[in-house]
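Before anything else, here's the structure in question.
Omission of a single protein chain aside, the complex is shown with its protein chains in their original locations.
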Amino acid sequence: MALNWFKLSSPASFYPVAGTLIPWFAGGAAVLTAIGLWLGFGVAPTDFQQGEVYRIIFIHVPSAWLSMFLYVVMAFWGALALGFGTRLSGMMTQAIAPTGALMTFIALWTGSLWGRPTWGTYWAWDARMTSELILLFLYLGIIALRQAIGEPRRADRACAVLSIVGVVNVPIIYYSVKWWNTLHQGASVKLTGASMETTMLAGMLVMSVAFWFYSIAIVLARLRAIILERERDAAWVGALPEVRNVAGVAR
Amino acid sequence: MSAEAQTSVAAATHAAGDAALAGVRWALARDLKLAFRSRAELGVQLLFYVIVVTLFPLATTPERNLLATMGPGVLWVAALLASLLSLPRLFATDHADGTLEQIALSPYPLEALVSGKIAAHWLTTGLPVVLLAPLLGQQYYMDGESLTVLAAGLLIGTPILSLLGAIGAALTLGLRGGGGLLALLILPLYVPVLIFGAGAVDATRAGLGATANLSLLGAGLALAVVGAPFAAAAAVRIALD
Partner (left out) sequence: MNHWHFILGAYGVTLAVAAIEILAVRARRRAAARTAAASAREPGTRPANPVRGA
């Protein structure tokens, strides 16, 4: 099927497409989470050193990966918004930021709870934790800037500039465990193979894809709400069933 | 490319370079002139730096070793705060009376004009901090070697603060929530500068040498010098649209 990608770049065209995609990704996320948790709790063995508490890894690593990945994706759409001026690109950056911030928070929270029984502390100022915290501040700054600028087009472009400037932080987080001696163990998952027990690895990867699908679903859902907000004066919006059937509105 | 085409491309590039340099010089001279007209404001900012640095020993301890350990960090954090305090001045006053729009319309490239403004900002805010910090470091019982590394780090780092700060100042032009929003946006970007700058002094005190940290600061400066004027100019255009 030949797909005209440029046709999808208008909010009006993409709105129904997002609507069809969301249930698939949401369902997929639910199924994969079930599988991942079964692998993580039912199959993967008790760790020799850490006991059961290592099982936090099945949330901590996926959320950390997503926090970085979502930021890069957001910066990518920001670059498109700056370069092409398309409204939908700007709306995508607006939709991604809150989910990215929440993923970063989850990574920090679960990491903190994992650190207490294993390293003896809820927090340590090592390179990876510090740069992940900075990532959270970057996300919050982008959200704050969006709120502070009333006019949507200016907000799109300002947030795009800010996210591109901040993208330098992501490789720093990623490589921090290689560049500095930190509490964090070195990368155990590489493209050439992993040094972790297979069932643990499988659980972690399945949960990562689950988190990824969840992010896609929730970001697309938020995008649809944003499209309704920003395109509310358009005729195609007024004709939508969910808008026509708003309770208490005389027709 | 033919020989004529090559020479004309070279000539055009040369002319563009000249225009850029002229733009930098023009903006630098103008902003320095304006800054010296309000010398009191500059003095106040330096006084802020001195007071903040003086607060910490009063609040914590007069004990020698503890102060010597704390000193680099305090002097660096105060430098960050002093930079934040002075950043709105970079674009806001020009923006308020419409001068910024006129400047953006001039034949000089906006990136060059922004670079000139940033240079003026550093000369009036960053450089005084670099000169003051070693003096204030005496209050923290820091030895000569630490003070030298501190000054070197600040010399490399304060321009980075001005460069990155300009991006934030341009992004937040004319917005409510002014200073707080600017701080939220800029401080995460400042953190690496802080870590390496203060880290250089800590490394010296630990006997490890400051080369690694200072080199990374230098790399950051190179990156900022190349990238920040473009980002800041883009942000100014976005604010003016």
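In order of appearance the chains are A and B, and numbering begins at 1 in each one.
Criterion: a residue touches a chain if its C-beta (ideal position, glycine included) is under 8 Å from a C-beta of that chain, and two chains touch if they have at least 3 such contacts.
Since the model is a prediction, treat every value here as computed from it, not as a measurement.
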Partner chains on view for the chain not depicted: A
Touch with the omitted chain, as defined above, among A:74, A:158, A:173 or A:218: A:218
Given A:35, A:113 or A:172, the one touching the chain that is not displayed: A:113
Contact set of subunit A toward the excluded chain (per top definition): 9-10, 12, 51-53, 55-56, 59-60, 63, 84-88, 98-99, 102, 105-106, 109-110, 113-114, 116-117, 153, 214, 218, 221-222, 224-226, 228-229, 231-235, 237-238, 240, 242-244, 246, 249
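Here is the rule we use: only the chains that are shown with their structure count from here on.
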Inter-centroid spacing, subunit B versus subunit A (mean Cα positions, whole Å): 32
Subunit B-touching residues of subunit A, taken from the complex the two chains share: 82, 130, 134, 137-138, 140-141, 144-145, 148-149, 153-154, 157-158, 161-162, 164-166, 168-169, 172
Subunit B - residues contacting subunit A, complex: 164, 167, 171-172, 175-177, 181, 184-185, 187-189, 191-192, 195, 223, 227, 231, 234-235, 238-239, 241
